[in-house]
Each structure stands twice: as structure tokens, then as C-alpha cells.
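Only one protein chain is missing; all other protein chains are in place.
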């Protein structure tokens, strides 16, 4: 068929914020009709947004709580509007927010792509079981996007 | 990530109609990709729309009923289309329609922001429990919108 | 508030096809941001579409069945996409399709406006119970649309 | 397979209230694991329940409105809990509530069985298009229930 | 029809906690197949449950917040499982939690009955617009329950 | 009514990939406001996309599994966004993916059109039971699209 | 944990009707708290139920159509009520109804187990992609049921 899919695709990029994986996906997909969204990736802003806007909290729990709820406004819309949710697990940290987003997306029936280094394979098996693709490199995510939008394979 | 969220956000501004809080939010957010909606804020029109269009009622209950149902056409769409519902409680009146809208929005899974003066804190605790943010000033709502759309914090 | 609702409204016009009530609503609302849809109102085409496209049927039941199902493709989308469903009951005929559409719309939570002559009041009481407005004249529907979109009342 | 379906079936019997069709179905199905529900079939009680409980109304519209809404409490639950909704159209009257129930049930994805005399075939074609069976006699509905519960055909 | 509805009805009794209206409804309906639920009506326990179980909070906002969220566990299930939600507004206090519950129930499509003294009529018009019945006395709620379950009217 | 439906229609073309039926529908409908989507119809790319992007698999089951899941990303969005799903069964092969898509679309309440040669009539009876039209030629699908969009019948 | 899952599991057994696979699963699971359901497996009754109950049809298409729709009443409830849908593909026939049920179950988010001989592996890859288990023998399905209900593995 000559014509491809005419719809714009919405892709939410969840998870690790310390490497350039989002840029690599967005750059790689710049010729595709994809609209990307993501959480706020400025670590300090993300941690402090609650108290910066709504007032200081002496207790760290409520400091974090206020911020996490404001961030949830962005995350919820990002996932709710997405056709595809990509969740990246990096090498360090607990990253429970990434796994939480994966579960949230799965329950909404979103197409889930998981991106992680091989050493996390066993610990991520339940997340992988809900995914439609498990990749190691951001460029593989680009290849998937190109294929599902245009039918073209790499190489 | 260089690019922000590409999606337009829909925000419904529910509640108190006697001060300029809606204008302050709309003005403050005029550089953001937000589409605002709200109930009809002309008090007399809102009270009398039912009988003005569909015919007079001798009984005040049905006078109000006809009007409230026509207003519900607008409210329902405003909330159903919204990503964020902001509910403002003022200092006076019962404002049960504001709390009703908050409950309606919460049940639909909308992100809820509550705006109220401090003296209402205890009476609003159940509404606050369903909210992602509780603010005192309209400018704080603008700050939240700016942050969730662009990642930028005030100051 | 200076700005009105920024969203386009979708309105489905269901029911009676022998008078000009749809034209009166569409003409009256031509300055409003409303997108109207409706069933096919050519009576013969509507009755015969099934056999005209998919082949003749000797049995009237299946002749009608094939047509009614093709018409359902249009009706379903019209109602599913609608913010408001207006259902008009005329003076004659059984008009069970109109009542069916009203029930269908109500179950989907659509805002329902019923338009009927006064002599049908008692027979329509269950339909009225699910409606947000009951009108007699198409111009009242226009007034409702103008009010819910712009906050302006007639006169 | 030796064992049949272990689940109880819920069947809602909507529509005409002037003949004994409900009794014929309930009697015919008394050996089956079916739980029937239905609207209040006492015509006077159904018409007057609103004012009898909540107070008189001088205007017939509101008299009917109050009653129709109380009846809707029963109808909604009957349909919401049903696996199968049977809608009977009799020979007389407008019966828009029956068609409304059929539309409501269809939108909820309920299995719909329509029961009507042959002279209503053409006027009911849109309702039939949403049905899984169209019958003329209550005993055919019993045969359908027996077949879908036990796999046994008549005769 | 000889047999009534075979289903148990679930009724959630929301709102005012300072008078005996719940007892009057439960007592009046003791011959009916109804399962009632309600919020915790011990005012002190309801206010303090959060800190009593999860630890003290110096800030009243968070003291209330912890409690309101635990109470929400009960309220959510009560409403989610209900066929009918009765919301009682008393003569005093803000009662925003009652209006919140009404909005929440309405958005879930629950059958809503509102119980309030006449002086609140105008302030409750938006809540009334979503209700299937508006009553003044608990005994009227019992009459509605008896009618929708058995078809019998009072007197 | 002078104006037709203003909404764009989304149509997903599922099933057989060895003949030019998609082109015939797309060409025939080129004057209509329809946005088509479809699976990747390059057989080799479709079979091998999983291993080509995510790495080789020695076991044919997992080779196929990886590919089928990536293809599901496209199929799911195609069906989820569609107003109408057309499923074509050709003369050869098992075509279980076509029947799977038909079931998936039916469960989501999509309007289903089935296209098949007459020899498959009996084997497709359960799929036909869920369809709103059963056609033999792609041009009949075009006729249906033209009719539901514009009200015009062929000839 | 000493106590296992207290909930009864509902399992729908869809697909091939010419071998004893259902009996083998039901017998193997007779010590488990599982409630099985299935389509009518009497081939002749299943083919003829429509005309046997609702009257003969001269056209084979409508003969089959009437029957398939009555069978759909049973299938829909079976799948809708199920926690797990097992779909068995045998060695012969088109079995499009089995694949249709698999798609229908997948769209509803049911846990899907597919049972098929190895020669169908490639043709079923899209169905397998939606399944949580792919088995060859009915006893493996019993082992899965025993494990998910009790945590016990075979051997």
C-alpha cells in the first residue's frame, strides 16, 4: 500500500534521567510523525517543585509528597495521551518510578517498550512480561518507531 | 530534553464566580499552550437560563432545576475534556456545586487542583485528599501550569 | 471571563426526517463553533442502502436488516463523537429509532436534548427523565447551544 | 461436555405491561438458573410513584418527571446487572420507553432479544439491527434461554 | 409479575453525621433486601484515624490529610459497590464532603437520591440536577427503596 | 440537510496481504474524508521485524514472537483509533490474525465490515454475526463508505 | 502464606469441539475452585439453533446468521465473566471463531491461554503474542490452573 499511517503517534519517554537516551530517540526519529513527551528531567526542579510553588515543608516526606504530586499531573497526561510508552531503566538507583509508570501504562493497555542494560534482565522479568518489545539501545527504539510508522526495517 | 510537551493542555476552571481569579490564571498563563474553559460566570444568566429559554416555572425548585440542567451541559463537557480541573472555593456561600465538580472530576481520574483560603482547610480535607495540589493564590496555579508544561520553576 | 470555551462542540441531530428542524437549528447556530452530524435523511436511500450495495433480499426482514446495519455505522459514530445528542420526535409514526438513539446516548453519558410536540409529553416521560433539556421548537435548541457555548441568553 | 454453565444468568424483561408475556417466560424457564427482573408493571403505581412519595405537582410534566426518575432507579439496575435484556413491543401505544431501554442496553453491550408482532417489523428495523435475536412469541425466548444455558433445542 | 427483583441492592448513605437519619432509613427498610454501607460516623475517630494509626503530624493540614485518605478507602468502596447513593445535607456546616461524594457518584453513573431541608434548595440545585430523587425526610427514602424493590407505594 | 458529516473517518484495513484490495478501496474512496491505516503488508518485513531490530533468535517460536509483538504495536493503534474496521479474508491460508483482529475490534465496539469470497461463508458465520456489513468486493466497501459519509448510493 | 487465593476462578474453554480436550481439563482440575464454561459443543445444535427456534431460512447465510447470533449470547457471557480464556486450535478446519474469541478476550484484557499443535505455530503467532501461555496438551493447562490457584508445580 502506497500510503502509510496518517495518524500522528504520541510516545511518552519515562524513566532514567541521567543519560542522553531521550535525545538519541528524538533525534533518530526526527523524520517521523511522532510527538514525544516526557517527565521533567531537571532533577532539582523535579525534587523541589512542590515546595517551590506551594510553600516549604519541614518534613522531608511532605516535601517530597508535594513535589511528586505535581509531577504526577504531567506524568498522568503523558501516559494517558500516549500510544507507546517507552520506559528506560538505567544502571543505578532504585528507579521505582519507572517501574510504577510501566505498571500504570500496562493497566491502561498502552503499548510498552522497555529499554534496559542486560544485567537487569532477571529483575525486570515481570515488567518485560507486559512489554511488546525489550531493547538495549535507544537506536533500537527508533528502529521500532520507524518500522511501525512506515514499515521500513534498518539496513 | 530540549523539547517540551507538544500537546495542548485543557484546563477547566470550576467554582467561585465573584472574584477575578480566572482572569488572573488566564492572564498569567497566556504564554502557555493551555485552552481554558469554565462555567457561565454571569450569575443572573446562570440562574435563569432554564426559564429564559424553555419557559417560566411558578415553582422555584423547577425554575432552578431547568437552569441547572442546561448549565450541566457546559460543565460536563468542560470536565470531560479537561486534563486538569481547578476548583476554587471562595470565602462565602455554600459552594456545593464546586465540591460536586471536584468529586465528579476525581471520579473521572482528572488531575485536580484546589484553590481555597486557609480558613476552609479542615472543611475541605476530603476534597484535598483527592487533589494533586492545594493552593491559596491563583498565581500558584499559574506556576503549576508553567512547571508541568515547561519544567520551569518560578523565581 | 472574557474568553469563552475554546473547544468545538459536536452535536448529533437524531430522529424525525420529514420537517426542516435540522436546517433551522443549523442555520440558527451558524455563528457558533458547532459541528453537526445526523443520520442520512433521504428516506428511500436509508431504507434501501443495504440491498443497493450488498445485493437484493427476497425477505423484507433481511432487506431492512442489511440497511439498518449500514445506517448504524453512521449513527454509532455520530453519537459516539457527540457532546450533545438532540432527539426530535415528530407528530406521526412509531419513531422507535429516535427513542433507541436517546437510550443509546444516555447510556454513554451524552448530554441529551429532546424536542417534541406537547401531545407526546406523557409517552416520552422516561426519555425526558434522561434529558438535560426538553424543548418544543428548534429555535430553543439554538438558544441552548448559544448559551452553553457563549453564555448569552436570547432577547 | 458433561457440565453446563455454572453461572446464574440475569435477564431483564423490558417493555409492554398489558399482557402476560413475562409470566409465560418466567414459567417456561422455571427449571433454569435464571434470575429475572423487570420494571414495576402496575401501571398506576408506575405513573404516580413520584408524587405519591415526594409530593404532588400541579403540572403534569413534573408529575410524570418525578415518577419516571424513580422508575429509572429500578430500570438502570435491572439493565446494568443483566446478561440478557428482552424488550417486548406490544400492538398498541408509542412504547418509547421500550425502545429507549433497547438503546440503553445496546450501548452497554448487553445481549438484546426483541419480541414483537410481525406488523412492527419495519418500524423496529434499527432496534432489530442491534439485537441478537428477534422473536414473536415468549416461548421462543424460553427456548433461547434453555439453549444458551443448557445447549438443548426444543422438540 | 409475581416475583420481584431477586438481586440484593447496595445503598451507600453519605453525608451528615449528627442526626439519626441513617438509623431511620435502615430501620424502615429492615424487611427489604438491601445492604447498607456508610462512612465512619464517629466524628473524632474520623478526624484522627490518620495520626492514630500512622503517627502524629504537627501540621493540621497533614493531620487531616492522612485521616481523609484513610477514610477515602472506605468511601470509595462504598460508592463503587453501590446501586444507590443517598446524600444527606443537614442544616449546618459546609458539608463539602457530601457534595463531593454526590459528584463522585454521579460521574460513576450511580442512582443518586438527595435528602435536604428546604432552605438548601437553591444552593443544591446543581446537585439536584444530577439526582433521580430529592427528598426531605428519611422515610421518603425508605418509600423509594420499598417501591423500587417491590413496586409497593405507601398508604 | 445540506451539510454532511464534518468529522474525518478513520478506517483500518485488516487481513489478507496478497491482493490489491486495499488499493482498490483507497483509490475508490479518494474523494472522501477518510484516513486509512493498515498493518505492514510487506510479508518478509512483517515476519522478520522482531529479529532484525532486537536480535536473532535460534528458536522459530521466539523469532515469530518478537516480530508479532512489534506488529501488535501498529495493529493496536490502528484498531483503537478506527471508526470502522474492515477485515478481508482471502482464499488461502489460515488467516487467524484476521479473525483475531475482528474479535478485538468487535470487543471494542468498532463498526466491523467483513470482506470474503462466498466459499468462506459458513466458516465465518461467527465473525459475520458481529459485523455490520458482509461484502464480497472491495468496491462494495467503497460504496458503504461513500454512503455513510455522504448519503449517496451507487448508480 | 498459609492461605491460598479465596476467589473462585472462572475459565472459558473456547475453540475446537471434536476432541475431548475440555473433559481432560475439567477432570484434571476437579480438585480446584474453578468454574468452567464453554460454547455449546453439539455441532448440529450449534449450527441449527437459530432456525430451530426462530423459524427456517431458505438462504444459508441467514440460516447461519440466526444461529451464530444466538450462540453469541452464550459466548459473550462466557468470555465477559471469565478470568482466563483458553482457546484450543485443532488440526483441521478454519477455526476462525476460535481466533475471533481470542481477539475478543484479548481486547477485554482477559488472561489468554492458547492450546495448539506445533504445526500451527507460525500461523498463530499474532494470537500467541497476546497470550500469557502457549501450551500443547490440555494437561499443561491443568498444571497452569493448579499453579496459579495453589502455587504448586507438577512432579
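All chains are identified by letter, namely A, B, C, D, E, F and G, in their written order; residue positions are counted from 1 within each chain.
Here is the rule we go by: a contact is a pair of C-beta atoms (placed from the backbone, for glycine too) under 8 Å apart; a residue touches a chain by one contact, two chains touch by 3 or more.
Note that the structure is predicted; figures quoted are calculated from it, not measured.
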### Contact residue for the chain not shown (choose from G:55, G:117 or G:154)
G:154
## Note on the structure
Only one of A:37, A:95, A:111 or A:140 touches the unshown chain, namely A:95
## Note on the structure
Which of A:10, A:37 or A:71 touches the missing chain? It is A:71
## Note on the structure
Across E:42, E:91 or E:137, the one contacting the chain not displayed is E:42
### chain G residues touching the omitted chain (full complex)
1-3, 5-7, 9, 83-84, 109, 111, 113, 132-135, 140, 143-144, 147-148, 151-155
### For chain A, residues in touch with the removed chain
60-61, 64-65, 67-69, 71-72, 75, 89, 93-108, 120-130, 134
### Query
Considering the entire assembly, which residues of chain E contact the chain that has been omitted?
10, 13, 22-23, 26, 35-38, 40-42, 45, 48-49, 52-54, 66, 69-74, 76-78, 81
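Going forward, only the chains that are shown with their structure count from here on.
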### Task
Would you indicate which option in C-D, F-G or A-F repeats the interface seen between A-B, with over half of the contact pairs matching by residue number?
A-F
### Query
Just how far, in Å, is the C-alpha centre of chain E from the one of chain A?
41
### Query
Any idea how many Å lie between the Cα centroids of chain E and chain G?
42
### Centre-of-Cα separation between chain G and chain D, whole angstrom
30
### Task
Identify all positions of chain G at which a residue touches two or more other chains, and write them in rising order.
69, 71-72, 129
